[in-house]
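Missing here: one protein chain of the complex. Every other protein chain is in place.
As written, the chain order gives the labels A and B, with residue 1 at the start of each chain.
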Amino acid sequence: VSGRSAQPPVERPGERRMAEMKKLYGEDAAKIQGMETAMQLTFDRNCDKKQPKYWPVIPLKL
Amino acid sequence: TISASGPVDCVDLRSEQRARSFLRERYLRSLIAMVKRNVKFTMYEKVKVDAVFAGSDIDILNFQVEDLETPLGVQKEALIRCPDVISYSFEIDSSL
Partner (left out) sequence: MNEWCRKKPLEWQVYVNKEVKVTAAEQEYQGWVFTVDPVSANIVLVNFKDGGKASIVAVMGHAVEAVDVLREGDSSMADQLTSLFMPAGARSYSR
C-alpha cells in the first residue's frame, strides 16, 4: 500500500462485488445482494458460534 | 462461477439479468423457507440422512445443519458438503 494514507482507497471494499452483482443481476442487484448478505451473515455467525464439523469427515465425492 | 455471455446487445443482457435475478430470488426464498425444517439428504455412496436445516453459504457449497442423524448416532451441529449431495427434500404447508 502506498504512503498516501490520506487518500481514499482506489476501490472500496464491497465495491468490486457490487459491480459484479450489477453485471449479473442488473437493476435487481441490490435486492439480491441484500438477501445474500443476510444469508451469509447467518451462516458465518452460526459457524463461529456452533463450530459445526463436516459430515462425513472425508468427502464422498472428490 | 457465472458470467454474462460474450458480446450481447443491451436487450439480451437485460433479459438475461432479469431471468437470473428471478431464478436466484426464488432459490434464496426456498432456502429461507427450509430453515428449521426437517430435511432428507440423498448423498453419494447410497448415504441418506435426516437433519434440521439451519443455513447455507451463498455459493451453495455448504449446508449447515443441526441434529444430523448419521448411521453412528446424532451429530448436534454439522456441515454437509454440497458436492456430496445428490438431492434434498422437505415438506411445507402450502395452503394460503
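Assorted remarks:
Definition applied: contacts are C-beta pairs under 8 Å (C-beta built on N, C-alpha and C of every residue); 3 or more make two chains touch, one makes a residue touch a chain.
Here the structure is a predicted model, which is why all the values come from computation and not from measurement.
Interchain touches from the omitted chain, evaluated on the whole complex, reach B.
Mapped onto subunit B, the interface with the missing chain covers residues 1-2, 5, 15-16, 19-20, 22-24, 26-27, 29-30, 32-34, 42, 44, 58-60, 82-83, 85-96.
To be clear about the criterion, only the chains that are shown with their structure count from here on.
Computed from the mean C-alpha positions, the centre of subunit A lies at a distance of 17 Å from the centre of subunit B. The part of subunit A that touches subunit B in the complex is made up of residues 23-29, 31-32, 35-36, 39-40, 42-43, 46-47, 50-56, 59-61.
Looking at the complex, you find that subunit B touches subunit A at residues 2-4, 13-14, 17-18, 20-21, 24-25, 28, 31-32, 43-45, 47, 49, 54-58, 62, 64-65, 68, 70, 75, 77-81, 83-84.
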